[in-house]
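What you see is the complex with one protein chain gone and the rest in place.
Presenting chain A:
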Amino acid sequence: MVVNVGDVVLPGECLPEPRSNKGVVILGPGLRRSEDDSKGLTVSRAGVLCHKAPNMYWVEGHAKRYVPCKGDLVVGVVAKKSGDQFKIDIGSAEHASLSAFSFEGATKKQKPDLQVGDVVYAKLVTAHREMEPELVCVNKYFKAANLGPLSNQGFLLNLDSRLIVRLLDVQHPLLAVLAKTCAYEIAIGMNGKVFVMGRTSKDTMHVAEALLAAQHHDNVTT
């Protein structure tokens, strides 16, 4: 079945001729190249087909299970520690692996002090259907920047993926409004896990409650 931009799509439907720019098509989540038509795309997730000029396509919809995607910034919980490798629970089907050396300034002698149950903010460098996802805690200049282990005094909560996308829109007012009432820091992962920490535990819970309540509001931001 052939679909157009703006349609509600289901897994298995095809988009036969996506618009390309200099022979390149950029695929967001929910799409993959089709197996029988080398030029076409197959939908792999239910939702609305979106397009951004000139050559970007993706599917937006409600998803309970996080599907890792290369380049996503995620919040994960350390689930296992084995030698130089950490296994991180990011809410996907399989635990992601994180090397102890992919932290800023980490060497064989100086490894990051991470225990099972700690929370990290990391970037996905590989995400394949057939392979275990891989995380790093450094940017392309090998600096930590805003990645790395998070404080163990905060609060971790799971939010709806649609709310995450809304919160990360720079024009969404919720985070700025909360900042007026209390000081807090937040790490929003694309996988739905959100880490919140305020100055006092009352502040932390205040922000967490606000985020949980925001899930039940509709998508209109104005």
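One rule holds in what follows: a residue touches a chain if its C-beta (ideal position, glycine included) is under 8 Å from a C-beta of that chain, and two chains touch if they have at least 3 such contacts; residues count from 1.
Assume contacts and distances are computed from a predicted model.
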Candidate names "M-phase phosphoprotein 6", "General transcription and DNA repair factor IIH subunit TFB4", "Piso0_001410 protein" or "DNA replication complex GINS protein PSF1"; UniProt protein name, chain not shown: "M-phase phosphoprotein 6"
Touching the hidden chain in the complete assembly: which of A:Met56, A:Ala106, A:Leu156 or A:Leu212 does that? A:Met56
Full-complex contact with the absent chain, from A:Phe86, A:Phe103 or A:Tyr121: A:Tyr121
Residue of A:Gln85, A:Gln110 or A:Asn146 touching the missing chain in the full complex: A:Asn146
Write the list of chain A residues that the hidden chain touches. 20, 23-29, 33, 38-39, 41, 50, 52, 56, 58, 60, 69-73, 121, 145-147, 164-165, 167-171, 175-176, 178-179, 182-190, 194, 197-199
